[in-house]
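Step one of this worksheet: look at the structure below.
Presenting chain A:
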Amino acid sequence: MNLNYWSWDTFFDALPVILQGLGITIGLTFASYLFALIFGFLWTFLRRIPNRFVHFIVTWTMEFIRSTPPLVQLFFIYYALPVIPYIGISLHPFACAVLGLGIHFSTYIGEIYRSGIENVDKGQWEASTALNISTWDKWRKIILPQAIPPTIPMLGNYFIIMFKEVPLASTIGVAGIMLLARSYGAENWSYLEPLTIVGIIFLVLSYPSAVLIKKLENRFNKRFHKNQIMKDKGAMQ
Partner candidate 1 sequence: MAEPIVTYQDVHKSFGDVEVLKGIDLDIYPAEKVAVIGPSGSGKTTIIRLLMTLEQPTAGDIIVDGRNLWKMEKNGKWVHANENHLRSIRGDIGMVFQHFNLFPHMTILENCMTAPIHVKNEEKNDVKKRSIEMLERVGLGDKLDNYPSQLSGGQKQRVAMARALVMRPKIMLFDEVTSALDPELVGEVLNVIRDIAENDDMAMVLVTHEMDFALDIADKVLFLDEGVIAEQGTASEVIEHSENPRVQSFLQRFRG
Partner candidate 2 sequence: MKEVLTISAIFEIAPQLWRGVQITVSILIASALFAYAMSFIAGLCRLSNNFLLRKLTGFYVELFRGTSLIVQLFWLYYAVPMLFGINLGSNWWIGVIAIGLNYGAYLSEVVRSSILSVSQGQYEAATALNMSSFQRMRFIIFPQAVRMMLPEFGNYTIQILKGTSLVSLIGLTDILYYGDVMRSTSLSLSPLIYLTALIFYFILALPLIFLTRKAEKIAKKGAAS
């Protein structure tokens, strides 16, 4: 291994330059994640429409978005959307990225919501019907408050996954750490140090978050486990 190419001077020269993009990278993560969280609901409700044709279309649209590359989807939104006649709109790269990553991940988030809703006890639905609660209140006050909390660790994992997909946006010109590193590399003809910096930043931010989510998950598991035990005990008495 030839370490002569490594230069600490370059490293420390590049570091402040790259860190300037950190705000954009993190901001984009939050924005696309929020978008995915909201859009995920849309999928979940579309899938509940009791019409086989609609169900089929929605399911396969989700499958299509989920199993094709987000990079191509980004390019579609960035290059192709503006030139579509009549409806074409030209968006800022940041907005394109929010839209692209947000829609891509909303299909995963929608699945998580669905599993959460399916895990709500059947009796809860029947009880809300029996009590003649309006549909709106049923969802808002009965179903969702029970369906969402158990999915929080999984949703958290997708936040980290989203964070790691965000550098894709560098390809359409979002000036996060990845783009700044690559342009620093191009200007100074040394990519090694700036790209290493990007890697370190990702490690430093994502590893502790992953540990945090693991802890959260354990706490949740314990809490739900305890509830289960208490339920069992109640049943025995």
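Inclusion criterion for the candidates: all candidates are chains of the complex that A comes from, given by their letters.
The working rule: a residue touches a chain if its C-beta (ideal position, glycine included) is under 8 Å from a C-beta of that chain, and two chains touch if they have at least 3 such contacts; residues count from 1.
A quick note: this is a predicted structure, and the numbers were derived from the prediction, not measured.
Q: For chain A, which of the options 1 or 2 is its touching partner in this complex?
A: 2
Q: Residues of chain A touching candidate 2 in their complex?
A: It is residues 1-3, 5-6, 63-64, 67-73, 75-76, 79-81, 83-85, 164-168, 170-171, 178, 182, 185, 191-192, 195-196, 198-199, 202-203, 206-207, 210 of chain A that touch candidate 2.
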